[in-house]
Every structure is written in structure tokens, then in C-alpha cells.
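Complex shown without one protein chain; remaining protein chains in place.
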Amino acid sequence: MVQLVEHIDLNEVYKLLADTKAGGTCVFVGTVRNHTPQREDAEVTDLRFEAYDEMALAEMEKIRQQAIEKWGLHQAVIIHAIGKKEVGEPVVVVGVASSHRKEAFPACQFLIDELKKSVPIWKKEFFTDSSHWVSPTP
Amino acid sequence: MVQLVEHIDLNEVYKLLADTKAGGTCVFVGTVRNHTPQREDAEVTDLRFEAYDEMALAEMEKIRQQAIEKWGLHQAVIIHAIGKKEVGEPVVVVGVASSHRKEAFPACQFLIDELKKSVPIWKKEFFTDSSHWVSPTP
Amino acid sequence: MIVVKAFGHVKEVLGSELEVNRELIDVKSLRDYLGNEYPTIVWSTVAIAVNKKYVQDPDPISPGDEIALIPPVSGG
Partner (left out) sequence: MIVVKAFGHVKEVLGSELEVNRELIDVKSLRDYLGNEYPTIVWSTVAIAVNKKYVQDPDPISPGDEIALIPPVSGG
């Protein structure tokens, strides 16, 4: 399951990951922080995410299938929020369900690492005094 | 926050991990599987967890503090269920909130790996035809 | 004529859809055209997608292709 949504519901994620064969579920949630490394002095007031929707969904599904195949996952989910987000709100959630925990952690990290590399989604940060498109950080 | 509880509420975990300084939250949930490596042929009907409560909580808090210190976490949570659990139910949840995702994954994995090594909690598996105390697997 | 979608900071310079009245046979010729017309953008950091897949300079462009300019992504 891959989705672009207005608001992320974390309950929904666990429903999508439920699988009686799975013993371990690892979920990563990225949230809006109130500070950014690019402006240590300033407070982020909110963020806006924009996506090239159809291509973003295609890239998310590609990453998801790679992870399922590589780690033999039972379930994998990638959900990204678009539009305006405030501090503390979830902006991305990735999760996997596997038979054992040793696959769950690297598989979950792979989903978020690859998403950040290739999925065409862009973040604009708004401060009290300015705004800018974010350059990716490793 | 460390807890031994009858039933794990995953919503509660995200509330405990909420922190405006955190950009990444990693949560691992262990659930009851319907098969076990020790009896490939048989179906697990349910499990029972018993704990040496006071010592289990003390060990969980020790592991939690180690993780907070090692990875500079904003929040960390370890919750284990005790009593009877059925297939699909969560039995353990560990979670961390950190500034960046690169700390979140190893810190979260540390919590569950260390819990499985040292926290005095025991699992008894019930099959349709028998029951036994589980020997730990790495 | 081809239509090129733009996103992020590139969109703020080119608009969300740019019409190019040239015959462009491959990704390289599109890059050369954009580099001349919009020299303020650091094009080496901008990826190009054709029909929702990342492509490289030698890849061809055909009439009717969906072309997009992808500045460094920053999702997650």
C-alpha cells in the first residue's frame, strides 16, 4: 500500500500492516520539527509539501516492492502527507511486518532512506520571517 | 516510560513519544505469531507472559536510560504485556523519538534486543495439543 | 511543441508548465535548451523524468511524452 494523503492516521497504518504470520512490525514516523539545521536561530512555523503525484506513487511502489522482495516481508506501507503541515504533525510514515525483528529494522530504514532519495516530493519551510524550498540533507 | 500492562494501546505509545524537538519516531511492535520455529508443524493458539514485575521494570528502565544517553533521544518507551495473549495481539512495544532518523533505528533496535536478553519476562506457548515455556532464540 | 512540468524552486522560475517550441530529440538537447534560457538555475542538480521515470542525457524524447523537471527531492 502506498498513499499520498492530506492527513496521516497512525491507527490506519497498523491495520494495513496486520498479518497473523508477522511477529515483528517496525514503523517509522517523520514529524515536523520546530527547528531545522539550515536555520539554527529560527523557528519553523509550518511546512508545505508538494508532490508530482503519479510519479511519486510509482516510485513509492517501486521501493515498496524492492523491500518486500529483499527481506521477504509480509506487509509494507509507505504513506506521505501533502499540503500544509504544522509542528508535531506526522508527514511521512513507513512500516513493515516481517516474521522476525531482524528483518524489520533494516527493511523499514530502507523504505524511508530510499523515499528521501528518489520520490518526487518537495518541502517548503515557513519561518516567522521567510520561507524557502528545502535542500535535501543526507 | 516503562510499563507492564494487560493490554497494549498503540495510540498511547505515540502520545508518550510526542516531542516538538523530534523529527523521527521509530516504533517496534512484537505480536503473537501463529507459528513458532520450535514447532513448525503446530499452530500456536495463545501465549501467556509472566514477569518478575519489579525487577523487569528496573531492567527496562536501565535499558531505556542507556539508549537515551547513547543516542541523545528526546523520548523512549518500553511497554510489555503480561498475561494471556492471542494470535495477532501486540505483546511488546518499544519506541524512540530523536531529532533525526539515523539515531531512531539503532536506538529502537537496541531497546528490543536488550529487552530480549535481560528483562525477566517468560513466555509460555499453548498449542492445540500441548504447552511449553519458550527457550529464547537470538 | 512539448510541455514540461516543473516543481519546487524550478517551478517558481519557469511556472508549473513550460511550453517549449523546439524540436528536442533527447534529454541532452532539452538540458541544453533549458541551460541557455534559464541560466540562474543550477541544472546539474535537476533530474529529468520522461513518462514518470528518471532518464539520462542520451535517452530519447518523443512527441506526446510527459516530461518533468525534478529538483532535489526533500520528502520525508
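Labels for the chains are A, B and C, by order of writing; each one numbers its residues from 1.
Just so we're on the same page, a residue touches a chain if its C-beta (ideal position, glycine included) is under 8 Å from a C-beta of that chain, and two chains touch if they have at least 3 such contacts.
All values derive from a computational prediction rather than experimental measurement.
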Chains still shown that are in contact with the chain withheld from the display: B
Contact partner of the left-out chain, one of B:Y14, B:F49 or B:F110: B:F49
Candidate in contact with the missing chain, chosen from B:C26, B:V44, B:V77 or B:L115: B:L115
Residues from chain B at the interface with the omitted partner, ascending: 30, 49-52, 54-56, 58, 80, 91-92, 112, 115-123, 133-136
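Everything that follows uses one rule, which is that only the chains that are shown with their structure count from here on.
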Between chain A and chain C, centroid-to-centroid distance (C-alpha), Å: 26
For chain C, residues that touch 2 or more chains besides their own: 76
Set of chain A residues in contact with two or more other chains: 30, 112
